[in-house]
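A single protein chain has been omitted; all remaining protein chains appear in their positions.
Take a look at chain A:
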Amino acid sequence: MFSAIKRFWQVIRKPSVHYSLGFLTLGGFVAGIIFWGGFNTALEVTNTEEFCVGCHEMESTVFQELKSTIHYTNRSGVRATCPDCHVPHNWTSKVARKIQASKEVYGKIFGTINTPEKFENKRLELASHEWARFKANDSLECRNCHSEESMDFTRQSVRASEQHEKFLVSGEKTCIDCHKGIAHRLPDLSLLAEGH
């Protein structure tokens, strides 16, 4: 094992014997574009709703719940897809989340939520992960669309404007503290208090 690494290192250190410098630099450049483009394209494919609901685990549960909410259907036709809320938009955080999501591949292979009953048993745990993530990044995925600066409190209902002024502007609370379950059905939150 160690000798193999050593041989590889020796080959890599030596100047090229057969190929020209131009071929190596241009070839490397082109290969880099193809590799990077391919990687990013593949990343973006996994970042679409079609990909998410490609698995019945997502299609028959959370996606059906989303359909009746304002984030799927509304008067202006602007809507949020799965990755808009569940995947960070800036690149490093996105890749970090994608690496974390490799556990979901494990879950798919071993069928951890492949029946509605299994999903319901896991609902609280899965929802808690998302809430913790939103809490930690100050509801960044909400704020990607719902900017506090552009929010006209005078056009909100009395109740909404009072609450936003009191808790959102003061920074005392973040979006997810009050707006849990706006896109999916909620688990039994009393279990959370019991420490399940």
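Following the convention adopted for this analysis, a contact is a pair of C-beta atoms (placed from the backbone, for glycine too) under 8 Å apart; a residue touches a chain by one contact, two chains touch by 3 or more; residues count from 1.
By our rule, contacts and distances are computed from a predicted model.
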item: Missing subunit (named according to UniProt) among the choices "Ion-translocating oxidoreductase complex subunit D", "Amino acid/amide ABC transporter membrane protein 1, HAAT family", "Periplasmic nitrate reductase, electron transfer subunit" or "Simple sugar transport system permease protein"; value: "Periplasmic nitrate reductase, electron transfer subunit"
item: Per the touch definition above, residue among A:46, A:68 or A:121 touching the missing chain; value: A:68
item: Among A:24, A:132 or A:186, residue touching the chain not depicted; value: A:186
item: Chain A residues touching the omitted chain (full complex); value: 68-70, 157-159, 162-163, 167, 178, 181-182, 185-189
